[in-house]
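All protein chains but one are shown at their positions in the complex.
Lettered A and B in written order, each chain numbered from 1.
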Amino acid sequence: MRRTTTRRTRARALGTLATAAAVALSACAAPVSNRTGTADDGYASWEDVAADARGQEVSLWMWGGDEKGNAYVDDVLAPAAADQGVTLRRVPVADTADALNRVVSELQAGQDSDGAVDLVWVNGENFRTGQQAGAWECGWTDLLPNSAYLDPTDPLLAEDFGTPVEGCESPWHKAQFALAYDAADVQHPPTSLTELFDWARAHPGRFTYPAPPDFTGSAFLRQSLYEVTGGPEQVPAGPDDDGAAGATSALWAELADLEPSLWRGGDTYPRDAAALDDLFAGDQVDFTMTYGPATLDARVADGTFPETTRVLTLDDGTLGNASFLAIPANAAHQAGAMVVADLALAPEQQLAKADPAVWGQYPVLELDRVPDDLAEQFADLAPSTVVPPFDELSRGADPELSADWVAPLERGWRDNVLTGQR
Amino acid sequence: MNRRTASSRRAALLVLPALLPTVLVLGAGLGAAVIQSLGLLPLVGKPELSSAAYRALVVDDVLTGLGVSVAIAAASTSLALLVGATAAVLVQRSRIGGLAAVAAAVVPIPHLVGAATVGLLLADSGLVARLVGAQPGTFPALVGGPWWVAVVLELAWKESAFVAVVVLSSLATTERDLDEAAAGLGAGPWQRLRRVTLPLAAPALVVSGTISFAYVVGSYEVAWLLGRTYPEPLAVLAFRLFSDTDLTMRPQALAVAVLTVAVAAGALVAGAALLRRVAVLR
């Protein structure tokens, strides 16, 4: 505001302000530009990237609720990045969608470069939404020298929840959905979700799941959808396809029928996976679930979870996915971000974070391609009484549903299970 | 130019530095909220004036949300007024020090901290459950339960300290003098409370009660941490819609935000009307 307005009368000043605000706002409402998110800087060689990256400060936006993940990035990844002249700054967000919101808002505001976000830990529907909004830089992952350790035919790395990756994000971790139980309370552990539901009905109040749209609760919905339909191949590709309505109504019928047997009679659900973990730790329920089972060891070791905690082995396998690092199309430090994404793929880094004591994230590398001495160290990682080794855990792994399914399932659960009973 | 206009001009100049940012931030924020809720500033798609966001809102969600928000605010504010006023009167009358300091020390604690600690206290496996030796599944549903007990208690706790501090500062020495005078005239403790203390404290009670009601209606973190999945208070509903990965839900989030502002503003208007009546009574 200019000083001169202060000399006018109050009414005039307010009127001017209102007009100014209106003009500013209408100027803001410019139509959406059609960004495609291609590599317009067009790095031709890794040398150019490495040279540009030197001296850059990269901000990596990632969910901040995982203490070990935070410590790994700060204490292991960041120093290694510093060796290559890149300062890595971790920006903890409460929800990955916050990072995406930021990028999309910036792009909407016409800020096509110099954005606040350089790198995002992302997968699934957040990746897809960003892809639709042209928020990601694409076609850069083949440049990364360490991508040589990846298996190009690995389906988990080619599609992210049904959305083709197409060089718009670089893999970081693999994850396996798992249920855990307290062996002291569950003598005959179920071997399928149907058996688990029967167990829950026989033991009212001792099972529940996090309320979707919590990430873990949402995964539980998809796992249950596989169960009621008979497997991934039985689920239609999209939520609007033929047969989708039948599949979901069977799911809602099952979950609604289960509801009275849940913790607190299904009157409410844990807010998120952390709240379910609290219930499990406090012996209020006998099962918990996670998409990062390697973290279970630490919870048992620090006494939060009972020593009798075990991962439930399901005959039909469980959901598996990979998570990635994506660079926003308007990132201020794209070269630096690429250096960090490359570093994240280095066998030493993948090994370090696979150690449950450090973080416990499963590697995305093809171990046959990794130098022998390092491959041996992967095999030697501390054996656990709680969690079976990854190859056993991921046996018969189910691919994730298309990301198109995620939101409709979450909304459908709300309408048919959560509020439908009342 | 006469003296009067000169001094009123000076007064206007003194007010402007506070008024300008207030009008600008409130105007831009609320204006943009309204505009976005009307679909004029979408994150994806073309801008188009429509009431679709308001119509798309699930009526049940909004109505129950409204009911829950108002009920939580009413319950916690009433409790806060009761405890806060009691604390203030006790400080005025009692020779035991410390209460005033404790109340003052509770005010600056962030509500998020309060929510965290009340959770550790009242959850199913919290400190209280351990103390009473509750068997799993038998402890009453205070956190996430149907009556929002933990949410109301946390808000009442923090806000009662706020009420106590505001009421105390308004009573101060005047009340003590009048009270002693009334006592000298032979008035009993209850009589003095009803005839002297409460009328003197009434404006402060109305002001602090109104502020705390409006605050609770708009507060998010306590209900999010200690509340339940369904129904949701307005602020939690707006937050869920705002952070939905489906960006087309944004206008709906802002529609709920606009509604929340209306409720809080309504509370303030009602509080102002009440204050006028109380002041007249006095």
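Points to keep in mind about this one:
By our rule, a contact is a pair of C-beta atoms (placed from the backbone, for glycine too) under 8 Å apart; a residue touches a chain by one contact, two chains touch by 3 or more.
Everything below uses one rule, namely that contacts and distances are computed from a predicted model.
Hidden from the displayed complex is a chain whose UniProt protein name, among "ABC transporter permease subunit", "Succinate dehydrogenase hydrophobic membrane anchor subunit", "Indolepyruvate oxidoreductase subunit beta family protein" or "Peptidoglycan glycosyltransferase", is "ABC transporter permease subunit". Within the entire complex, contacts from the absent chain reach the displayed chains A, B.
Within the full complex, the residue among B:171, B:235 or B:249 touching the omitted chain is B:235. Only one of B:30, B:58, B:74 or B:141 touches the absent chain when the whole complex is considered: B:30. Residues of subunit B in contact with the chain left out of this view: 4, 7-8, 10-12, 14-15, 17-19, 21-26, 28-36, 41, 83, 86-87, 90-91, 93-94, 96, 98-99, 101-118, 120-121, 125-127, 129-131, 133, 154, 157, 160-161, 180, 183-184, 186, 188-189, 211, 214-215, 217-221, 225, 235, 238-239, 242, 253-254, 257-258, 260-261, 264-265, 267-268. Listed by residue number, the positions of subunit A touching the unshown chain are 9-10, 24-25, 28, 59, 61, 64-67, 70-71, 74-75, 91-94, 98-99, 101-102, 105-106, 108-111, 116, 272-278, 281-283, 298-299, 302-306.
As a working rule, only the chains that are shown with their structure count from here on.
Note on chain placement: the centre of subunit A and the centre of subunit B lie 35 Å apart, centres being C-alpha means. Remark: subunit A residues 1, 6, 10, 14, 17-18, 21-22, 24-25, 28-29, 31-32, 95, 97-98, 100-101, 104-105, 108, 125-126, 129, 132-133, 205-206, 211, 213, 263-264, 267-271, 278-279, 281-284, 406-407, 414, 418-419, 422 touch subunit B in the complex. Touching subunit A in their complex are the following residues of subunit B: 12-13, 16, 20, 23-24, 27-28, 31-32, 35, 40-47, 60-61, 123-125, 129, 136-137, 141, 144-146, 224-225, 227-230, 240, 243-247.
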